[in-house]
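One protein chain is absent from this view; the other protein chains keep their places.
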């Protein structure tokens, strides 16, 4: 069962705005309608609050375990995407958060879901 | 016969604006002029209304069955595209919906049709 | 001889603005100077008027036959491009029409011709 | 010797603005310093004046012969580019003309020269 | 242990604004949670102050040694990125500095971190 | 030793603004710290003043010999870039000049340096 | 229903051995277990008997109609492959026949089936 | 109408065995069943007899005109392939000849036909 | 006029068998039928006799000048290929020589000619 308690954080190392991106290419959950496994890629991008404001970053191993907690869960793509956004937003209260999920084909249909929270930082646009 | 009654929905899991994209690479219908089969790819993108506003998402297996209901239908590319847009717009009343159909060559001509409904969400542009 | 009477249309299925693209990769005509065959690709993009306004779409098989009517015609690239634009503009009176022709090399020179009519619809830019 | 008298034109087939691009991948001239052959690609893009204004297009075979007239000429890249621009501008008096020459390496250095004349038509930007 | 004292600089050779980019594809540090090695690519971009203003550039070999000083350090991706930004900003006081770190997968998750300092110079946008 | 006296010029063939790009993929100099050879690619872009204003272009063979004069020179990347900019700016007094140097890896770090002089011509942006 | 009576042939035009390959990228049938459509690519290669021996080739349009006769048939991949081989072998009695079917993914699994009849001609090996 | 009288030859320049390959990417004929145009690519490979034995090569412009003579001919792919083989074999009596024709899709099916004559020369295998 | 006297050689530096390959991507001659220029790529591969046996290698600059001597020559592709083979075989008497010429399209047909002399060395096969 998706378990946000698995998410651990550590204090952001700076007062400066910066951007973090984690890409998990090995995500799997279960289709709530057919019971068959779904396979997808999860992209998480966020900008933590400043250290002075108590900003935190999600710890990578805990993020992996959190993603693994979806393995036996019967859950829609749309709920996976929004659950991850909500759990990470709650755990980190970042100034910006974006979650993109890309799913391999099921019944000949492949899907991409995008959700976000907060304001895109200037650094992201500078790319 | 294209059957919009096959379309089932489930409540959107969030009040936040987000974007869903489904790509069906295995669409087939029949040419109304020659009676020969047409083969194409259907891209559907939409943003559901918020949960508070009763927003819904199309259920993926029902979408597959809906697409399969075109299999024996004699119908123009242009009508396929607009029918899908109209049926999905009616079933979901999303804030944004875009339908793009790409058709394999017939008589040496390949075609792409684009139709839309509503307002593109900010998240789509942020990409 | 290029024959616009071959062009048939059918009523657009909607009052909504949408965009249609047909790509013919098997076009051939004859060079008016040397008498040798020319080979090219024709891209046609257009947006029909609304159904309420009597908008129509060109029928695909008739478009194929129209393109084939250039097969023995001695005609410049520039005239092919503008003739197709003029014939399709007359047959459909679309709100937007774009014709791009790409020609294989002749004498070591390959050519691309672009012509248009009307106003680009918003949906095209949204892509 | 570069011979602009080889350039022949024919009346533009329309009063509409449109854009023509010719790419010659088989251009050769001679280096005026070393006497060794140079090899390059010539891109010519232009928009003729309207038919009502007496607009003309360069005829393709004559353009090929004009390019071939540089074969034995000792001439700098920069002069090739500007000579082609000047000769075509004079022969066609187009509303827009762009000449880009890309040269294979000589002494380990490869070069690209760009020159233009007139105003870029809207159709070119629409691409 | 990351050692900023390893960083050496030399006077910028000009009063003109210019942009320098160093890419280290062979960076390695240690995960502070698991003790396993991390491998990544570090991109550093900066614009030094003018020579008249006492501007300096980081010397390349000293930068290499500085990067190597992270080899045995247990440190988060986020801290690596911000430490490099802070150490380089202090050593050079450049008008602009950008640090991007791209990390190979760990537990199926790959990460990218971006941080910056100062104002992007015009030359960078001119590209 | 870098020798700007090797640079020869010839009068620009036109009063029109145009843009010239030379790419040398075979540049080598020596690292002033380690004494080991450096290998890089030099991109030079410029727009000469008009012929009426006495504008000149750098002659290609002389440019090659000028680049070769760095072969045994112990010199930083940053100085190579600015020296080339300064020497070419002095020799040609162009309206615009851009120098980009891309260096192969040394100690696992590869570098790109950009410097410029004057105002970017409109033709460059039109591309 | 797969209908071999749709297959028409014409006499081979030669006594020489030669090889014919037809690739249908638009094949669809129905899964006999789930009732869902299957999509695949069919490759048919054969060498007809000599004209003197009454050799025949399958006519292309009839082959297309034959393939289309599988459209509503509930049939395993393996049976599709062998039915096509048997029907074509009976219709043409070729000296060699090879059928390869490649199927798009279903439940995350994609399949390739190969079947043959007769002796591979020397010309095929010569490739 | 396919006209082998258009084929002209010239004496092979050597007594040595060598191999010639001509690829025509602009072949078109007409489908004898539907009357629609077919488009394909023709590959011709051959090895002439020695000069001492009176060997000849097909002249390239005459080969082009010969290929163009199929333009209005209603003819099967198989007959195109064997006709070209037979006509070239008769015109040149080469020691080896191979004809491969690749046809663009028609009704969703694309085809490749291979025919040969004589013995593959050692040089071809050496490749 | 093709001038084999331009070819200069120097003694092979070894008694060991080895293989040399020169690729000229800037070859041009003239079509003897139409008078238009031909453009091609020439690949020369050879293995010199041993130094003890008086083996020689062709000098690269002289090879360039020899290739340039075809610039104004009206000559068939087949004769270019065999002339180069014969001239190089005479100048070097190598143990193996292979000449491959690849020609850009003319009249929609592109060509490849292969000729050889002597015995392929073992080292080439080892590749």
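Letters A, B, C, D, E, F, G, H and I name the chains as they come in the text, with residue numbers starting at 1 for each one.
The definition used in the following text is that a residue touches a chain if its C-beta (ideal position, glycine included) is under 8 Å from a C-beta of that chain, and two chains touch if they have at least 3 such contacts.
Predicted model only: the values in this text are computed from it and were never measured.
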{"item": "Selected residue (touches chain absent from view) among I:6, I:20 or I:120", "value": "I:20"}
{"item": "Missing-chain contacts mapped onto chain F", "value": "25-26, 28, 36-37, 39, 64, 68, 71-72, 104"}
{"item": "Residue numbers in chain I that touch the chain omitted from display", "value": "10, 12-14, 16, 18-26, 57, 59-61, 63-64, 67, 123-124, 126-127"}
{"item": "Footprint left on chain D by the chain that the document does not show", "value": "36, 39, 104-105, 107-108"}
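The rule is simple: only the chains that are shown with their structure count from here on.
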{"item": "Inter-centroid spacing, chain I versus chain H (mean Cα positions, whole Å)", "value": "27"}
{"item": "Shared-contact residues (touching 2 or more other chains) in chain D", "value": "25-26"}
{"item": "Every chain pair in contact, whichever chains are involved", "value": "A-B, A-E, A-G, B-C, B-G, B-H, C-D, C-H, C-I, D-F, D-I, E-F, G-H, H-I"}
